[in-house]
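Yeah, one chain of the complex is gone here, protein chain that is, but the others are all in their spots.
Letters A, B, C, D and E mark the chains as written, and numbering starts fresh at 1 in each.
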Amino acid sequence: MKRLLITGAAGGLGSAMRARLSGQAEILRLSDIADLGAAGPNEEVVTCDLGDAEAVMKLVEGCDGILHLGGVSVEDKFSKILNANLLGLFNLYEAARAHGHPRIIFASSNHVVGFYRQDQHIDVKAPMKPDGLYGVSKCFGEALASMYFDKFGQETAIVRIGSCFEKPLNHRMLSGWMSYDDFVSLVGCVFRAPMLGCPIIWGISDNDSKWWDNSHASYLGWRPKDNAERFRAELDATQERPAPTSAMAVYQGGKFVKDPIFPED
Amino acid sequence: MKRLLITGAAGGLGSAMRARLSGQAEILRLSDIADLGAAGPNEEVVTCDLGDAEAVMKLVEGCDGILHLGGVSVEDKFSKILNANLLGLFNLYEAARAHGHPRIIFASSNHVVGFYRQDQHIDVKAPMKPDGLYGVSKCFGEALASMYFDKFGQETAIVRIGSCFEKPLNHRMLSGWMSYDDFVSLVGCVFRAPMLGCPIIWGISDNDSKWWDNSHASYLGWRPKDNAERFRAELDATQERPAPTSAMAVYQGGKFVKDPIFPED
Amino acid sequence: MKRLLITGAAGGLGSAMRARLSGQAEILRLSDIADLGAAGPNEEVVTCDLGDAEAVMKLVEGCDGILHLGGVSVEDKFSKILNANLLGLFNLYEAARAHGHPRIIFASSNHVVGFYRQDQHIDVKAPMKPDGLYGVSKCFGEALASMYFDKFGQETAIVRIGSCFEKPLNHRMLSGWMSYDDFVSLVGCVFRAPMLGCPIIWGISDNDSKWWDNSHASYLGWRPKDNAERFRAELDATQERPAPTSAMAVYQGGKFVKDPIFPED
Amino acid sequence: MKRLLITGAAGGLGSAMRARLSGQAEILRLSDIADLGAAGPNEEVVTCDLGDAEAVMKLVEGCDGILHLGGVSVEDKFSKILNANLLGLFNLYEAARAHGHPRIIFASSNHVVGFYRQDQHIDVKAPMKPDGLYGVSKCFGEALASMYFDKFGQETAIVRIGSCFEKPLNHRMLSGWMSYDDFVSLVGCVFRAPMLGCPIIWGISDNDSKWWDNSHASYLGWRPKDNAERFRAELDATQERPAPTSAMAVYQGGKFVKDPIFPED
Amino acid sequence: MKRLLITGAAGGLGSAMRARLSGQAEILRLSDIADLGAAGPNEEVVTCDLGDAEAVMKLVEGCDGILHLGGVSVEDKFSKILNANLLGLFNLYEAARAHGHPRIIFASSNHVVGFYRQDQHIDVKAPMKPDGLYGVSKCFGEALASMYFDKFGQETAIVRIGSCFEKPLNHRMLSGWMSYDDFVSLVGCVFRAPMLGCPIIWGISDNDSKWWDNSHASYLGWRPKDNAERFRAELDATQERPAPTSAMAVYQGGKFVKDPIFPED
Partner (left out) sequence: MKRLLITGAAGGLGSAMRARLSGQAEILRLSDIADLGAAGPNEEVVTCDLGDAEAVMKLVEGCDGILHLGGVSVEDKFSKILNANLLGLFNLYEAARAHGHPRIIFASSNHVVGFYRQDQHIDVKAPMKPDGLYGVSKCFGEALASMYFDKFGQETAIVRIGSCFEKPLNHRMLSGWMSYDDFVSLVGCVFRAPMLGCPIIWGISDNDSKWWDNSHASYLGWRPKDNAERFRAELDATQERPAPTSAMAVYQGGKFVKDPIFPED
């Protein structure tokens, strides 16, 4: 790849990917609305509001791959979500359409299915059950990606990320955790595949405990190697297990299902 | 019912429902951004932009049922769709949440599955395949309704309307047509049901030809009575059948799948 | 048929069938633990406790068909259910095994799936979700029938009766009601079928509203003719509709799901 | 339609269709290896061995629709089946490919699923379970039709005919019978459909008793009107019902499942 | 855990678990109707007939976990099965209800599906097909557990044990074997899970050969480590393979499907 665009590159996950993906392209173009620091070697740094169509159009130009981590990634006011996750995503896809359909990895979220119970094992055909406005915005994103594929041939890997951190932060993440390394290898699989299509992929490591079935996507050859289980003892030692009837124990979306919707001012 | 709100009441379908639903509530509150004419007996007429949160909040107050036909109902510029179908729907659900959760009938569309072929028979669990920005906005709406149900108990009947006109306007509508009478009877079923939940319902009459399976929703007791078939001879006499490989013959969404996305100015 | 045994013939449903099934066999043998009154023409009357193996053995002798309505048919103490519905059913099947495997219609119940919601549409492959000890006893009965079929070739029609009364007694029964006439025609279909096997059949009329799918059993040619819908106006006029979150509105099993388990003395 | 080819037009079903389909095309071209009698008005009569590629090529020329009833239609020696149903079908599809892909109705058979039990309710996705060499030849035919559709766009309606006679000839046919009128209306639906695709359709009337689910094909708008049930009394009066464990009572394929394979001389 | 109750602790599996589970609780309370020998350190030994409601009530008091291995575990007279597996199980659940709902592991059995063929791969949604009275009693147990969960929130892990021995005793067990170690690790997973629910789990090791799919239960994080395959050579050396049409080769339940029902005296 010549130029890989990473949006949201100043965020936690974005920073981690910035550090790990430099080998996958000649140039990493990094964008965020927040400060990205100085450009490293082989890096281009762009400050960009996703809601600004013109800016996004320029951002995408010249890229032959996009890792779209940008946008609001937690529950927030609808006005913010609307700007970044609805309008912003539309801007991104329009820019991709104008610039030769670079392959996109779209960071969707487990919160599109947050209202399933943890004792339900689902695949990507399960009807969505989002757990908040953030989750709803990701449902919109998946629908948009699907339409651009069917209508324009734009390929997207929709990755429903569970929890992508250095390590699982609580017991619920023992099921939904994806290691940085496994995400990196997934990025590699997506960009090397002769044909990608528009698959939905659960973004999880090879955890002993899991809720989601990725077998439909095995044509990509992605075999995650990490396992959240090795952090169980550490979690048990430092945290209470969630109570059996708490949202953290019952729902795949965890506490998001109980969180309020943010009021506008 | 005391007061039934009909949004989009100045549109084609809205006018038809305005004329037919006066018996289902003591008062019909009619709203649109377009002119609604004078209020008839038992009618309240309100001009309202769905994108205006405050106005929508007032609009919903005092209603114990909502037939939401408002918003953009064809492919259009994203800015318009965003205002009416994304922000506007959010405003409506927030207003319903503030005002005691009146039951909502949400006019979704067959264009959420427009990219299925006509020789595919699907039920509501089939993953969405929207055929344009309009269809994507309806996917958003369905996700939003689902979330408000799971999170707040807000009940919605999501009606994926095929084509609701006086009669089918082309051969494709022989499969997707819903008569006004059948829609009226569906409205009745939805509001009389002791428990509604948040079902997705295909809005079609009892047509000989059909693509969609409504059996999951038979707990509502809706049995459409009309049949588009009686208009076939008339259509055959006045129109060419679509060519076998044309979008009108191949896709459930018909020509929408080929339509361009509207450019912003 | 020469001799059709009806157990539980003194009960409400048993009496109704006694009156209607005399034409289906030369002799009706009627049994109950309660008083059956005098034998009519072509009737044999037997008082019998189903928990008495020897008595049941005699009861079945000479019969070439059995309509098993006997046993406890509501929530009750486990000791009673155990005697009549567990031990009693075993006795019946052992007697049938000893006496040439007369075809059996086993009155199971919708309460084997009582914990499904009314907005769920299920078929007979849905895992059972019984709503009380009575329902559990019927799960046992279905398992026993299945085993006698697989192991000994004993054919049974397992009929999960919704509500079989003169007419629906409340709004919930608008979905689960089966008319006496439709039950009679089902009995006819079962006994005339060249091969019966061991099907599970939802015992409901052709109601506008329904929760259950009988298509798997259409090889029997049973087409119920009645429709609970014609009683809706009468119910609406005389009863409150159940509240949206009440067990009567939410669960297929209705108030059974909330009923306590009966204490032993 | 200008010219509709009916192969196998001298057979029982062929003769019935010859008499009933003259209104569906300007010219009926009739072919068989057996004597077809004199050509009626608007008829062309052709003697043709389906195994003769050149003859079939000529037969198809100029036709814009084909009702393919020809070939061996019962269990027979493999050499005969091979010539007519394997080689013959290949010849037919090659001819159609050479002559503009006229739409084909291919008479497949319930004997592609003959080894399912009568208490199994199946749809067209059920894996095939043919009950003899004849059934296997129809599996071949369905596969060939599928390939010509996917590869060349040749549209075929694969009709798995149950039993198409004046009336059902035995109790088993109460489930599988299709009236001549219903077949005629199906032919009409197939040729009028803007897009046909390559559906498999169970060829049965609207019988009370049935084993097969046609809902996937309802886009064609075919609603059979007849019902074998009206012949039940007549059958009961004139025939023994099959014994419960006989092939006629147990298997969808009836006695075919027990029939031997024909020895070559 | 403070006190773990193991019922049936004098049996083969019970003894094995007694030896291996002492680390999982401060106190093991062991019960059986047979002699349990002297209590070891941290052990409490109770002789108890499961059919005795009062005794079971005492037995459960003070326990915060139950491993229910007790009851009849092979085909036997119905009177015995009725006392131990039907009445006994009811007594256990009533006791658990009275004493704060300690989590229960219920030893169900592969004999609830014994009549499936070995070439059928099933999950826990497959309708039960028990192979004898013992299997039927386990169907009852699963239904009872389901009801106590839905009605009272009592959590149970229903473990359909294949064959839990030191090593597989015959070729059929190469598929159904579960090692003691794997069972121990399953017990650990069940009691550590924040939320258990009421899952059905196939009790098998990670055998090369298997009939059952446990993926629905992967939220528990149980990954069995043993593999019956390592005993194949030993079995081949010491035993005949079962004949291709024998019950041991054909049915998942093995010879149980052919075993007679035990006569009462």
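General remarks:
What we mean here is this: a residue touches a chain if its C-beta (ideal position, glycine included) is under 8 Å from a C-beta of that chain, and two chains touch if they have at least 3 such contacts.
Computed from a predicted model, the values in this text were never measured in an experiment.
Interchain touches from the omitted chain, evaluated on the whole complex, reach A, D, E. Although one chain is not drawn, the whole complex shows that of D:Ala34, D:Met147 or D:Leu169 it is D:Met147 that touches it. Summary of contacts with the chain left out: across A:Leu50, A:Val112, A:Val159 or A:Leu196, the touching residue is A:Leu196. Within the complete assembly, E:Ala249 is the residue of E:Ala39, E:Met57, E:Val184 or E:Ala249 that touches the hidden chain. Touching the missing chain, out of D:Ala9, D:Cys63, D:Leu196 or D:Val257, is residue D:Val257. The chain not shown here touches chain E at positions 117-119, 121, 171, 174-175, 207-211, 213, 229, 241-246, 248-250.
As for the chain not pictured, it touches chain A at residues 155, 192, 194-197, 199, 215-223. Hidden from this view is one chain, which touches chain D at 53, 78, 82, 86-87, 90, 94, 112, 115, 124-125, 127-133, 135-136, 139-140, 143-144, 146-147, 150-151, 257, 261, 264.
The definition used in the following text is that only the chains that are shown with their structure count from here on.
Superposition of chain B on chain D using C-alpha atoms only gives a rotation of 120 degrees, nearest 5.
Chain centres here are Cα averages; for chain C and chain D they lie 42 Å apart.
None of the residues of chain D touches two or more other chains.
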